[in-house]
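Complex shown without one protein chain; remaining protein chains in place.
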Amino acid sequence: MANISVEELSGNRAQPYPGAPDNWKRFFTFSTDHKVIGIQYIVTSFVFFLIGGLFAMIIRGELITPEANLVDRTIYNAMFTMHGSVMLFLWSFPVLVGLANYLVPLMIGARDMAFPRLNAAAFWMVPVVGLLMMSSFFVPGGPSQSGWWAYPPVSLQNPTGNLINGQVLWLLAVAISGVSSIMGAVNFVTTIFKMRAPGMTFFRMPAFVWTVLAAQLIQLFGLPALTAGAVMLLLDIVAGTSFFRPENGGNPILYQHFFWFYSHPAVYVLALPVFGIFSEIFPVYARKPLFGYRVVAVSSLIITGLSAIVWVHHMYASGTPGWMRMLFMFTTMSISVPTGIKIFAWTATVFRGKLRLDTPMLFALAGVVNFVFAGITGIMLGSVPVDIHVNNTYFVVGHFHYVVYGTVVFGIYAALYHWFPKMTGRMYYEGLGKVHFWLTWLGTTLNFLPMHPVGLMGMPRRVASYDPEFAFWNVLASLGGFLLGLSTLPFILNMVSSWIQGEKAGNNPWRAIGLEWLISSPPPVENFEQLPIVIAEPYGYGKDEPLVSNLAELSESPG
Amino acid sequence: MTSEASIANQVESSIVEEHNEEANSKFGFWVFLLSESVIFLSFFAGYIVYKTSSTDWLPPGVEGLDTHDPAINTVVLISSSFVIYVAERFLHDKKLWGFRVFLLTTLLMGSYFLYGQAVEWQGLEFGLTSGLYGATFYLLTGFHGLHVLTGVLLQTIMFFRSFIPGNYDKSSFGIDATSLFWHFVDVIWIILYGLIYVWQ
Partner (left out) sequence: MNMRLIGTLVGATILITLASLWMGQQAYSWFPPEASAESKLIDDLFSFLTALGTFIFLGVTGMLAYSVLFYRAGRYDYSDGPPIEGNVTLEIVWTAIPLALVIWIAAYSYQVYEQMDVRGPMELVHLHMPETMEAAYAEPMEMASLPSAKIAVQAKQWAWIFHYPSENGEDITSTELHLPVDHRIKLALTSDDVLHGFYVPAFRLKQDIIPNKTIDFEFTPTRIGTYRLRDSQYSGTYFAAMQADVVVESPADYQSWLADAAGRVPSPAYNRASSEYNRAAEQTVVRGWETVPPASPPVVNYAPKQAPASPPA
């Protein structure tokens, strides 16, 4: 039976390699191939990254001078609201889902995700979410201006009185994005539990798969809470209920609990897969096994567990009683233990290896350094007395851009460079990659480091105007921001031109160990000719042991 | 070296594709329901917070809820969980007519529940906007009601599908999922009934 399908497939080789440039039309179809969907996610979300980045450029343009003189205050408020929302719901979540979509089935030796059609449906909701968000610019009253938290009562205020307003569209978009994420999460969890190749035990899965599992579990328990809060908020706006309306006895603080019960864990939905990416990249470019692989793998699940019991650290200064502040201070800080395990394991992996500083490695190394910095400011925020001073100041903005940009975006860049040859069959230009790295690194530092001192001085976030004493640091930050905007150009240039005419990469340009590197680049539709039989743990660098027992049968034409 | 035999075993079992797909769907559906239950948990948590913290919980002129009719409704809904289980057994034994009769009974019991709920809503002297009490009441019963409606629709589809020859030969996933969903809706209702009607 298997033989027949091989014949058929080679006959159909018009479209066998998702990712090959001659085949770009596939990306505009309702394809159920996880590799096509993965790339669809990545490219779509990158477009939204540019849009969210454009909003950031307007924010930084306004903040280069103390006065509110570039845009009206309402526009500024819409800008940071949409910037945060787009960057999270339309860039970071989907791009990581895209990477996971592409990689997880390959890494565990499956032919596709467990539910291919559900997968495609989940993807096609992303553009819908994007359209809804963008369309809110065209309704009277403009887009939501209540920040990405949408805290009531501000989010309930509806100055135009229209039923269809920016806030309602925002809520609908977030709800659809939630449905899409739940569908994705069900799919990933099922795939990882049920579709592993023979011999692929849990402790033979690459660390990236572990982190995807850990992250998707968060979506499953967290998103419903956000949904509940969003439904109640929507009813308050459109149906006249008073769940969160204080003047009628409602409780706005309850909304904050719903929101952060999800949105705190959500930051680990972003961070965990990026930790997985680091765990994949260091062994390859340091030529050493991932240090303490099992502990690193399990620590992801510990993070998942802890992430569910720390949410109140976003509400220390809110209507939070003292005992709750203290309790959540302890839980919050305990997250540094499983995270520290990972950091130290990466350091030990790199330690005295045979390092090769290609672009993915540069981004990964800098990502870890940025993360240690951000983690330390995170612990400072976790300390209640310190947070009472810096909460809602630029210190927080600095902290989280060091993670969401300095760590997550760096990790995504690392992953895109690392797997680019696999996805497209072609090599990117190393020189441009290095230019991109240095611009990004400089821009990140210049943009986000000054936010810390200015926050300690007391500059609040979400302000269009500020006192002149803060100007110096803001000028630096704005220059850094513009540099970051520029830094995307070499990246786009590199990706597009390499995809079209880059050098052929071969199956395994990095001499990496992993199922995805055993098959052709880009992989054929069915991924594996015959399912791999896994006989070793991942990361066997320096050990010279085979990963699978049926290497010859995996793809029909090796090389 | 790992034992070659166990690997060979695993290979074979993975080749049995159809078997796997049904198992996947079941697993996936369980995962989904667990996630879905968190929405209800959140609503319940909200309800408890509101009820324990509000100074004037009941809207003016409202005494509380009548528990008699809802109790009948409850009994109907809960027993329907057993009825659908019997239907499943019949299907398992390939007795299609028994399956249809019991599935139809479940469907009717579910519809009766919805009808009972509608009658109750009609008779209430408070509405969605009558303070936190009204809002939480309609939110919880309404959201649950939507799930009952979904369940009834699923049962209807399954009922008609049973007339397609050989429909359930390959896989009974559809009816397994419908039944699981129905039990889920029931369990939620039991908690909900306790919170809203018993704890007044």
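Letters A and B mark the chains as written, and numbering starts fresh at 1 in each.
We take it that a residue touches a chain if its C-beta (ideal position, glycine included) is under 8 Å from a C-beta of that chain, and two chains touch if they have at least 3 such contacts.
Since the model is a prediction, treat every value here as computed from it, not as a measurement.
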item	value
Omitted-chain contact residue, chosen from A:57, A:164, A:179 or A:343	A:343
Selected from A:379, A:442 or A:483 as touching the chain missing from the view	A:379
Residue of A:32, A:392, A:497 or A:530 touching the missing chain in the full complex	A:392
Residue, one of A:53, A:127 or A:153, that touches the chain absent here	A:153
Interface with the undisplayed chain - residues on chain A	68, 71-75, 77-78, 140-142, 145-147, 151, 153-154, 157, 159-160, 246-247, 249, 251-254, 286-289, 291-295, 317-322, 324-326, 329-330, 333-334, 336-337, 340-341, 343-345, 347-348, 350-357, 365, 368-369, 372-373, 376-377, 379-380, 383-386, 388-389, 391-393, 453, 456-458, 460-469, 511, 539-543
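Quick note on the criterion: only the chains that are shown with their structure count from here on.
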item	value
Partner chain A, residues of chain B touching it in the complex	1-2, 7, 10-11, 14, 20, 23-25, 27-28, 31-32, 34-39, 41-43, 46, 49-50, 53-56, 128-129, 131-132, 134-136, 139, 143
Touching residues on chain A, where the partner in the complex is chain B	114-115, 182, 185-187, 189-190, 193-195, 197-199, 220-225, 227-229, 231-232, 235, 239-243, 248-251, 254, 258, 261, 531, 533, 535, 549
